[in-house]
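Every protein chain of the complex appears in place save one, which is left out.
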Amino acid sequence: MTSQEIVDRIKAKFSDSVVESKTEGVLQPYLKVNAEAIATVSSYMRDDDELRFDYLMCLSGVDYGKDVLGVVYNLYSTGKRHKITLKVDVTKASPEIPTVSGIWPTADWHEREAYDLIGVVFKGHPDLRRILLPYDWEGHPLRKDYKVPEFYHGMKVPY
Amino acid sequence: MSETLSPTITTSTGRTLRTEEMIINMGPQHPSTHGVLRLELVVDGEIVVDVIPHIGYLHRCFEKHAEAMTNYQQVIPYCDRMDYLASMNMDWAYALAVEKLLGIKVPERVEYIRVIMAELQRIASHLIALGTYGLDVGAFTPFLFMFRDRERILDLFEMTCGARLLYNYIWVGGVSHDLPPGFIDKAKAFCKYFRPNIKECNDLLTYNEIFIKRTANVGILPPDVGIGYGCSGPMLRGSGVNLDLRRDDPYSIYDRFNWEVIVGKGEMGTVGDCWDRYMARVREMEQSLNIIEQALEQIPDGDVTSAIPKRIRPNPGEVYVRSESPRGEIGFYIVSDGSQTPYRVKARSPAFVNLSVLPELCKGYMIADVVAIAGSVDIVLGEVDR
Amino acid sequence: MLTEFGRIFIFFLVAAIFVALGLISAWIVRPHRWYTAKLSTYECGEEPVGSSWVRFNIRFYVVALIFLVFDVEVVFLFPWAVVYRNLGMFAFLEMLMFLVILFVGYAYVWVKGDLDWDKPLPNVPVAPREAPKRQPQEGVIAG
Partner (left out) sequence: MGLLDKQFNNSGIIVTSLDNVLNWARLSSLWQMHFGLACCAIEMMAASASNYDFDRFGVMPRATPRQADLIIISGTVTLKMAERIKRLYDQMSEPRYVISMGSCSNCGGPYWEHGYHVLKGVDRIIPVDVYVPGCPPRPEALMEGLIKLQEKIRSESLAKKSA
């Protein structure tokens, strides 16, 4: 299915929760969904007979600056061989997104990494703790306004 | 934690006496964790009840560096160091992503050089994976045989890019140097030399009775669980899923060579056990040899650095491009804001995702089996922690 | 003159001195710097979690007991085996009876199942959500 058909099919089902979608003139056709509906849209995209997005390629957190955090889901269907990108935006004040680790178990670690490095909190995640950085690290390093701590456990961090 | 966990594992003799679980750290410094991975094993006697992996001991802030470099070319040495066993594939994956962002086309000769280098790197990486897997399961000699063959490949790499392990050879838009004279004959000589060695490795390890007993029917990964956990590469193909990005999500010129995708069939046990994943890597080396030989025949002449852009300034946008590294699907998600430096680079590393299924595979096995399963997943910690 | 046992005694004496010499000279030469970090238990570079004094499974004790019984039996066999030729038929029958009694114990332990160890059953993980039925024409899953 071409990405336009995919987007129309999802819009038909979830017309209210699709915020924006663009398929022409952009390298990567994407579909922006508001935060609360991400879990329902994803489980629909996975179990629908036409879409069958059963492979979450990559989930990345992005800090778009100006108090906006984004999470990008790249989805692929091993059966139908088509791809789509799902985007969600949240504010830095309340970075809450429902988790999709129940739908794609691979999202478990990806979400923990997005929480660890960007600071997006995933509601309903089985055990949301830091995955790469030590558990008592403060701050989220991949944010644009991140200050490197001076010392960590007595070791000087900057050169 | 001293509170007792009810054992969900019924053993073969059906004993259900309640005992206290002991927590053992297969910690950062352990011969069989292929680097600094810590597995916290909750163990009842010798049977593993639960595995809690802790990673991040080699988190070298790749994504922060990618945002701080002055231009796109400077990120390539950091991609090398991400998966230091398959540096060529890493550079290529990143170069593919930026080339798609820029929309440039590389000359034919560069495509052939990149395929040859990536497939040589795949053989070298599989040699290490199989050699250390022999070490994990207790056979020392295959490790020495395979490192001897790997040195021949490293000589080829050293001839072209001067380095043995981290090359900075594949740039955005081309390669840094053309092939030195005599490389093609040496590569052909290597292919002729190495083909019988794969059979030698089979005699040494693959059909060894003890090895089969240790790996068959151990760590069974059903295909649906594999896809759900996003596994890729030999790990997923070992479970019978016929998915290889070189053919299913075609990039570069892989469609010009005839080679086939190896899928696990469960010859020695059930489909998707450690032996299948191991055998998928052995047979993939042979397929890579076929690709290299055909590529060496058809390589055209031409300039290799003509398409390298002087100043890379892609227009704002984002792209996710993935390719097949020896461990699976390596994807780069690059967001560019029009300036010279990438706004955000997210590296989707296969070992990070394949490792997330390890707790599922290890429940109910002995500690020695956890070593065999972790070895068959073939993780590289530089890539897991980025 | 030196009796047989005297020779054995000298042998033990020389062995003891040799070992003591080695240990003491090593002890003199090596540095002695004990501090708490060096004496902490080594667990792959991590702080050990929980204690190792846990109530482990009973099967370890049972197997140790069985081993003890049959090890002691073998100890009795050795001296008998050395001189059994000139002891005559009576000693042979005597030992045979001893072996039969222990064989009955062995059979009992075997039948009761204390000898077979707890082998792990292959634990096949199940996808948390059953995947949608895969239509045959998709052909991704070979076989």
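Per-chain residue numbering starts at 1, and chain names A, B and C are given in the order in which the chains are listed.
Methods note: contacts are C-beta pairs under 8 Å (C-beta built on N, C-alpha and C of every residue); 3 or more make two chains touch, one makes a residue touch a chain.
This is a predicted model, so every value here is computed, not measured.
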Report task. Sort by label and list the shown chains the missing chain touches. Result -> A, B, C
Report summary line: Out of B:Leu165, B:Ala189 or B:Ile210, only one touches the absent chain, namely B:Leu165
Query raised in the report: Of the listed residues B:Pro28, B:Gly233 or B:Pro309, which contacts the missing chain in the full complex?
Result: B:Pro28
Requested in this report: For the chain that got dropped from the picture, name the residues of chain C it touches.
Outcome: 29-31, 33, 35, 37-38, 40, 42, 45-46
Query raised in the report: What chain B residues would touch the chain not displayed?
Result: 27-31, 35-36, 56-61, 64-65, 68, 77-78, 81, 84-85, 128, 132, 143-145, 147-148, 150-151, 154, 164-166, 381-382, 385
Report task. Against the chain that's been left off, what residues of chain A make contact? List them. Result -> 132-134, 141, 146, 148-149, 152-153, 155-157, 159
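Please note the rule applied: only the chains that are shown with their structure count from here on.
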Query - Computed distance of Cα centres, chain C from chain B, in Å - result: 39
Query raised in the report: Distance from the CA centroid of chain A to that of chain B, rounded to the nearest Å?
Result: 25
Report summary line: Within chain C, the set of residues that touch 2 or more other chains is 127-129, 131, 140
Query raised in the report: Of all residues in chain B, which are in touch with two or more distinct other chains?
Result: 225, 227-228, 241, 243, 357
Query raised in the report: Which residues of chain B touch chain A in the complex?
Result: 55-56, 59, 61, 63-64, 67, 100-101, 225, 227-230, 241, 243, 248, 317-320, 322, 329, 331, 333, 335, 344, 346, 348, 352-353, 356-357, 385-386
Report summary line: Within the complex, chain B is touched by chain A residues 26-28, 54-58, 60, 62-63, 72, 74, 78, 81, 85, 104-106, 108-110, 113, 117, 130-134, 141-142
Query raised in the report: Of all residues in chain B, which touch chain C in the complex?
Result: 1-2, 9-13, 15, 17, 19-30, 38, 40, 44-45, 47, 217-218, 220-225, 227-228, 240-243, 263, 265, 270-271, 357, 360-361, 363-366, 369
